[in-house]
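Data block below; observations after.
For this view, one protein chain was removed and the others were kept in their places.
We just call them A, B and C in the order they show up, numbering each chain from 1.
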Amino acid sequence: MASRRVGIWLIGALGNVGASVALGIAALKRGLCDRTGLVTALSEFAGVDLDEPAEFVVGGHDIRNGDLATTAASVGGIRPAYAGELINTCRPDLEAWSKDIRPGCLLNCDPAALNLANRADFSRNEPVVAGIERLQSDLRSFARRHQLDQVVVINVASTEPPAAERVAQLDMADIQRAIKSNDASALPTSAWCAYAAIDVGFPYVNFTASTGADIPAIVEHAKEKRVPLAGSDAKTGETLVKTALAPMFRNRNLKVLSWVGHNILGNRDGKVLSQPDNRASKLRSKDQVLASLLGYLPQTLTTIEQIESVDDWKTAWDHVQFQGFLGVPMTMQFTWQGCDSALAAPLVLDLARLMLAAQRHSRSGPVDELAVFFKNPMGTAEHDLSRQFGRLADFARMLAVI
Amino acid sequence: MASRRVGIWLIGALGNVGASVALGIAALKRGLCDRTGLVTALSEFAGVDLDEPAEFVVGGHDIRNGDLATTAASVGGIRPAYAGELINTCRPDLEAWSKDIRPGCLLNCDPAALNLANRADFSRNEPVVAGIERLQSDLRSFARRHQLDQVVVINVASTEPPAAERVAQLDMADIQRAIKSNDASALPTSAWCAYAAIDVGFPYVNFTASTGADIPAIVEHAKEKRVPLAGSDAKTGETLVKTALAPMFRNRNLKVLSWVGHNILGNRDGKVLSQPDNRASKLRSKDQVLASLLGYLPQTLTTIEQIESVDDWKTAWDHVQFQGFLGVPMTMQFTWQGCDSALAAPLVLDLARLMLAAQRHSRSGPVDELAVFFKNPMGTAEHDLSRQFGRLADFARMLAVI
Amino acid sequence: MASRRVGIWLIGALGNVGASVALGIAALKRGLCDRTGLVTALSEFAGVDLDEPAEFVVGGHDIRNGDLATTAASVGGIRPAYAGELINTCRPDLEAWSKDIRPGCLLNCDPAALNLANRADFSRNEPVVAGIERLQSDLRSFARRHQLDQVVVINVASTEPPAAERVAQLDMADIQRAIKSNDASALPTSAWCAYAAIDVGFPYVNFTASTGADIPAIVEHAKEKRVPLAGSDAKTGETLVKTALAPMFRNRNLKVLSWVGHNILGNRDGKVLSQPDNRASKLRSKDQVLASLLGYLPQTLTTIEQIESVDDWKTAWDHVQFQGFLGVPMTMQFTWQGCDSALAAPLVLDLARLMLAAQRHSRSGPVDELAVFFKNPMGTAEHDLSRQFGRLADFARMLAVI
Partner (left out) sequence: MASRRVGIWLIGALGNVGASVALGIAALKRGLCDRTGLVTALSEFAGVDLDEPAEFVVGGHDIRNGDLATTAASVGGIRPAYAGELINTCRPDLEAWSKDIRPGCLLNCDPAALNLANRADFSRNEPVVAGIERLQSDLRSFARRHQLDQVVVINVASTEPPAAERVAQLDMADIQRAIKSNDASALPTSAWCAYAAIDVGFPYVNFTASTGADIPAIVEHAKEKRVPLAGSDAKTGETLVKTALAPMFRNRNLKVLSWVGHNILGNRDGKVLSQPDNRASKLRSKDQVLASLLGYLPQTLTTIEQIESVDDWKTAWDHVQFQGFLGVPMTMQFTWQGCDSALAAPLVLDLARLMLAAQRHSRSGPVDELAVFFKNPMGTAEHDLSRQFGRLADFARMLAVI
């Protein structure tokens, strides 16, 4: 175990989640924080051979200029999430890792994301073949330079618009043809990145609501390449609570009449999600959850709106009206005020640890035991938070035994 | 199945819960309401031979004068929970059943309860032997007159103060001695009632935070008499939500720093709970839950206060502060506005159905599979709502198979 | 005073507000409710000669079939706002008044409203001249039949879409031309109704966010006809609170960074407001308020969404982020759960009483002292609730003196 060296490659590394992950690794390395927020630090994982997050080497892709320390300092806006001293102490690592952040992928990039792209060092008209090869070369070079035994690739970039339906119909031959004929429009950006990573044999996690590897052809390719997959759209706030509460209503046979959820957030994610197309992906994965958990679909309303002053402190108000015995109407409301990136970062570390272990245990394709992390879990329709956690605990036992 | 006749005997029948149970049975009988709120109406119980709540015969004890229809009409105060027309239509049953409400037990009655006692037809100085015999005679007579195959006894009276610690040390011989020597102070009122019911072989459920059957000697007696037990303190609101949410924090490894819960309610229950002694029982069963679910005890504060205008619409505000990765503090708050009696009534029906089935399946002593219904479940320390429900589903499968 | 007879004519009488007003008058007449909710019942109005609401005669226009009792019984949906017994006792009046509800105006009716129009007894292609004359004839006939000294006309119909900007440019000659040339599109429906009422000399109140009399040419006409006007868009909930709270932030020099307000409601009003065009009128009058009160416009977001299960119990969640000394960000949130029609009805009665008095005091054109009732008060830009109330108190003093 001691001799194993592993890396974490973040697509969208310079975003708030990416910078929080990097800061967290640097802080853990220095003993400046504990493992609060890491699911893999729970007792269920006591006997499992997982990599120390403090020893992860960090690299990534991004379409923006910037550096990890600057992003980390901006998380939370006027109410900074992380202390200035913490960032200063961790600065040497953040600076070193920032140098390993390579120009990201612009293939078929959506307008909202393109707006953010401001690096000077990449071509906007890169052919598909060249693009894929460049991404793969970055990954291989990262592994080689740092003498890494394994690298896990995690998409933490902003959410892109939903893919056209035809994308689900593509087979691997179609994708190969698109590459050769330089048809970038065949796949959404996130899928090109997922393809590139999987194709070189690196485990891939889609932390966002973008398409990523969630296309039958790519899943098939992952199985062939013996690459484990996980995703998509991490549960960090309102939906997390929803999947804890909806089973309570269902199991008490209380009839949910309406479930309204209003989310406000103000970071770059909020900006991208204020584009109706990009938001659509997010809302779709939020909405399907209730019908699955309740067995019927009450009237629902979910909004995500950008309010600059709240920045990364995503605030949600949920109003649930339900009917009990004898037709009596009642109400439950909750508000959630969480720092999105600080909630996401430890889950990124969890997923990295678990996917590296999954690869060592020869898992390939969707690792559905990781459903507890996602709004739209690959490979399973289970949304009940508690049952999802049960499956994760089973997975931990399996990893421990073997 | 068709020929089986069963009864439900409510201790404190004229309270809001008792009247809601009676109204519910009458409404189900007439097809005026559906089974929303009944856990035993869920698909998990599809193949189980349970009694129809519409066919329950209702009787009970109470220390107050009154009738079921009048109480039912008062539930909810200025915002009535049940429509006047519904009560009017059900009035014939409610009146008939009101006649089967016999004078309750005043043995060792606490001052707050004693204050409510206003029936003319019982002696305040009844000897213990006579009191027990009277209660048992009421139960037997109810069964005989209505030709009932089984009767389940459920305590839905107001919460009494916590019992002295010595009560837990008593053995059956001590209790017998107390009866003979007319020492009513040996047991709290609720325990005298529980003893009386168990001793005649009737399943007993303690729906409240009072002592009831929760004394080793009485549990032992129940096993000898082959009587199943369940309790105590039904989860109908804030604690229900707490036991759904606390596992979420635990399983995400988020560190709960403080959990504050303020409850306001205005009905008779609120009045009794405004007595510090009576409230103590309630708070004790509310507080133990968190430590069990989180694995540590954060700072907690729970209040229950009587605010007349909210009447039965118990309103709770919970404020949870927790710490995530990198020490970032966050907050979740919820409010719960539920009609306590309308939440409780279907659970009383569930417990009646399940306990009658348990008795037919020869269960005796605490039926710990029913933990999902209680804040302080007998026979188990499991508080995780989802796991508790899993155990109930297992119980349903067991009942279905045999 | 005893010999004065007055009438209240409701445009959209069969809506929830209209039915609540009628029920309220009938209940006051029978001593079944007190004057809670009536501003004119406050001590400030002690010496003012106002008409007894219990003595109002009720009539109105509506484009729908129906009757007042049926609507009143439906207010609040599954959680009825008014007791069935109350409605039954008041039924004779409600039935009598229902007969005085005449076919409403369809001139230039917007699609959302048109959808609701289901009366058999009016022509959908009535020429403008005929339409105006019919409305006026209804008003005159109502006054004559009931021997009324005065009649006040109040628009409580659903909100229509904002008027085109050109409408504000019209002069009276343009309007006369449009009438003659049968150009119904010249004015929105609500303005045609306002014109008809004003033209026969009846005081007119626009309780809604529709255009009503809020057109320079019509205001001018009211002055010529010596008719007092009031409007528009009554403050009954979220905006009421906003205008009480925003001055607090301003007067403490706390910098509001963002003010988010999400409103859900489920009645017919909600249905009409779910049409983006109709909603626009409402949001416009909600948004201007903050800038006026704070002296700057923070980021704002206001939504109104139809959630059927809440029906008339409009629920709003407001989230206010503000910055204090030394840049410290803080938050205030509120929820408002009010029965819209029960909040509106007494204000309709207040406005009727005050406008009848205003007419007797020879006021004509906008009565700006009534700003406290409105989101978008005619004749003044004052939005501070407390200052508005001060002006109303001054008005009461003036009425008392003369």
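Keep in mind that, in the parts below, a residue touches a chain if its C-beta (ideal position, glycine included) is under 8 Å from a C-beta of that chain, and two chains touch if they have at least 3 such contacts.
Quick caveat, the model's predicted, so the values are computed rather than measured.
The chain not shown here is touched by just one of C:A130, C:M330 or C:A400, and that residue is C:M330. Contact with the chain that does not appear here is found for just one residue of B:I264, B:M332, B:L354 or B:M378, B:I264.
Considering the complete assembly, chain C touches the hidden chain via residues 20, 23-24, 27, 33, 35-39, 41-42, 81-82, 86, 240-241, 244-245, 247-248, 251-255, 323-328, 330-339, 342-343, 345-346, 372, 384-387, 389. Contact residues of chain A toward the unshown chain are 80, 83-85, 335.
One chain of the complex is left out; on chain B, the residues touching it are 78-79, 257-258, 260, 262, 264, 299, 301, 303, 305, 307-310, 315, 317, 319, 321, 323, 327, 329, 331, 333, 335, 337.
Keep this in mind: only the chains that are shown with their structure count from here on.
Chain B and chain C have centres, each the mean of its CA atoms, that are 49 Å apart. With centres set at the average Cα position, the gap from chain A to chain B is 45 Å.
Shared interface positions of chain A, defined as residues touching 2 or more other chains, are 323, 327, 331, 333, 335, 337.
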